[in-house]
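One structure is given below, encoded as structure tokens.
Here the complex is missing a single protein chain, while all its other protein chains stay put.
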Amino acid sequence: MRQNRKTALLFLAPFLTVFVAFYLAPVCYAIYLSLFIRRRVGLGPAKEVFGGLENYIRAVQDTDFLNGLKNMFLFGVLQVPVMLGLAIALALLLDQSRGIFMKVCRTTFFMPYGIPTAIGALIWGYLYSPNLSPFNQILGALHLGSINFLSPGVILISIANIVTWTWTGYNMITLFAALQNIPKELYEAARVDGANRWDIVRSIKIPLLLPTLRLLFIFSVIGTSQLFTEAFVLRPLGYVADNITPNLYLYLTAARDANYSYAGAMAILLALLIFVLSGPFLRRVASS
Amino acid sequence: MALLAGVQFGGPLCSASAQEAFKEPEYSKYQVESGPITLEFWSWVGGLDQVVKQFEQAYPNIKVHVNNVGAGPQEYEKLQTAIKAGSGGPDVVQIEYDFLPSFIVTDGVLDMGKEGASDAKSYFVPWTWGQVSPDAKTVYGIPQDIGPLALLYNKKIFDQYGLTVPTTWDEFAKEAEKLNKASNGKVQMAEFYATTAPWFMGLVWADGGEFFKTSGDTWIQTLNSPEAEKVLSYWADLVKKKYVAALPGFTAEFYNAVGAGQIAASVEAAWGPGVTAASLNNRTSGDWRVAPLPQWSKGQQFRSGNWGGSCDSVTRQSKHPRAATLFSVWLNTAKGPVLNNWINYGIFPASIAGLASPELNQADKNPGKFCGGQNVAEVYAQASKAVNVDFAWSPWFAFVNDNFNKQFQAFLSGNATPKQVLDSWQNECLRNAKDDGYAVKGK
Partner (left out) sequence: MTKDNGQIFSTFGLWFANPPHFFDNVVGLFTYQNSIFVRWFGNSLLYAGSITLGSTLICAMGGYAFSKYDFPGKQLLFNFILGTIMVPSTALVLPLFLMLDKIGLVNSMWGVILPSLVNPFGLYLMKVFWDSSLPNELIEASRLEGASEWQIFWGIGMPLIQTGLVTVALLCFVGAWNNFFLPLIVLNQENLYPLTLGLNVWNSVSSAAGGKPVYNLIALGSLVSVLPLLVAFIVLGKYWRGGLTAGATKG
């Protein structure tokens, strides 16, 4: 089948070309860059010299980088389950109901996914301004005080809220579609066996949602590791720490402090970490 | 935008000042490259596209393309990446003084002294030249504007609560307490710019404090100097008592509080009244006045600090360094652009002729109009003369700037004393600078 292989390669060529040029090569370049450190003589410009793993050693001791990772983990164990749980609940509800109301709900929940992250964050930024926020006006009217959504203790939750707002609908629609694909005969058979609605949800719907859920979980974890735009856009509106997410800190290390090598090292570490964390899940998806 | 700069200065303004000459350098000394040239200029100052038209008229061979890639840090991040890449940057770029060293050290900006810019020195307020020429030999920018500090206060609120304009910080604190009691805590005396380190640093500067200097081949960083501690403790106390707000500056949040009369005064740089007026969009216009910065003791020699202000630098990437140098000098010494920046955007000139120009006093235009027709420029011109001359910044200032916010938040949430704030600011910045390869020590 030599002929066959050649044809396969021709079909693959466009993808492989851009993949190698714009994906693989930059990653290799980042690895190369990450091996250099800056040395200065006196007050002059720095020289890039080979430093081996020094940038990596610096990264694992850098409290700012570690703080970003900590926030990422918090996100992973708190925001992702909440969002997916919400999406499952909504999808199950939609699966139960019929008619125009369901259609309206579906579209409304899905809408935020279509709003660019940068613009969603701008709008939320206004809603978060403590004295202008309609949420605080409601709280004030109920004499419940007010919340500073942009203060250090709350900002992570505020960002989590934006992410949840953006992605719950997307996850919901995907799960809903998976539910619609379940053969109705399964429900019939269960009912004949005396199962109630809750039994059906627990023993048929949820188990059959698992493959979809696994994929959504991986995407959410990857999305969490990529958090940047929300924090970047909110920065001029208040105090958003430069180390709030690893990606923001990486960006600032490169663009603000002009240290591409160190940023590269942290990026590689971050990629490895995500690979270790979500790799097992991804392998099941790829091989299934 | 219909009012072009040219129209404005052709009007009654010109005749009023016809007697007083606006001293401009001899631009013909700058021999520019031949052929048609297009200069790329990054700046966030509004209305510059109109200003450069005057330049293009005078120099038909040179086109200037104004490009706005964001203000402050967002522009710097773009510039720093362009420098790293080796291309994609502008010819001329607006940089605030405090951030200039980080572009000198990455070899991003050109020594304009080589293109004859050293001669322009005598046209600028002396201390601004120290900012663009740290070693007094090389010239890394042409001063554009300055931000000497003064007290912007809402006269209506002061009158309402019977406050007197403080001349010392003691009086300031007493008036703040009085205002707090009289208004039942509804009106705060001032704002502590909690997310803008250069504001705080300007106040320390006003008290003779220093943050960075060099000694031989080594940097010395003292963010936790006694002066810094004195200033921070003073303000932290007022913030803690809630006499003073600590909102993030330049936000809808902040301007809403100002416009609603919840903040009575603010220590503002010379560009501050203009920005405040524009941001409030004529709300409370006319209610405001400017007074000299309060001092630490009565009868001391009057001192002020500087917050912000920018210069225009030529990048090493520029293919037309001579034309770019000419443009930078022209933009900041010629009458048209210098006055336009103040009258339309409240950008206070670094040029001596600009500062002396009677046209700065415009009662019916902002920022004068915002201050009830007061001669705002005069107050700031006095403040400018009282600015400490040899103040320096460091190449890792961008990190220092962001790190201050983090440390001060620890104070706001009750987790650190002012001294601890300054100590961890000093230590974290020192460690980062060392990790980045700088030869730097604490004392």
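Labels for the chains are A and B, by order of writing; each one numbers its residues from 1.
Simple rule for what comes next: a contact is a pair of C-beta atoms (placed from the backbone, for glycine too) under 8 Å apart; a residue touches a chain by one contact, two chains touch by 3 or more.
Everything quoted here is computed from the prediction, not taken from an experiment.
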item	value
Listed residues A:N67, A:T168, A:T229 or A:N243, member touching the removed chain	A:T229
Sole residue of B:Q54, B:S102 or B:N256 that reaches the chain not shown, by the stated touch rule	B:N256
Touching residue (missing chain; options A:F65, A:F149 or A:Y251)	A:Y251
Hidden partner interface residues of chain A, rising order	1, 4-5, 7-9, 11-12, 14-16, 18-19, 21-27, 29-30, 33, 107, 110-111, 113-119, 122-123, 126-127, 129, 132-134, 137, 173-174, 176-178, 180-181, 211-212, 214-216, 222, 225-226, 228-229, 233, 236, 246-247, 250-251, 254-255, 260, 263-264, 267-268, 270-271, 274-275, 278-279, 282-283, 285-288
Missing-chain contacts mapped onto chain B	42, 44-46, 49, 67-72, 74, 78, 81-82, 84-90, 145, 147, 250-252, 255-256, 259-260, 269, 271-272, 274-275, 278-283, 308, 341, 345-347
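Here, only the chains that are shown with their structure count from here on.
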item	value
Separation of mean Cα positions, chain B and chain A [Å, integer]	38
Touching residues on chain A, where the partner in the complex is chain B	37-46, 58, 126, 129-132, 150-153, 236-239, 241-243, 251-252, 254-260, 262
Complex contact set, residues of chain B against chain A	73, 76-78, 80-81, 83-84, 102, 105-107, 194-195, 214, 217, 219, 248, 250-253, 256-257, 396, 398-399, 402-403, 405-406, 409, 412-413, 432, 435-439
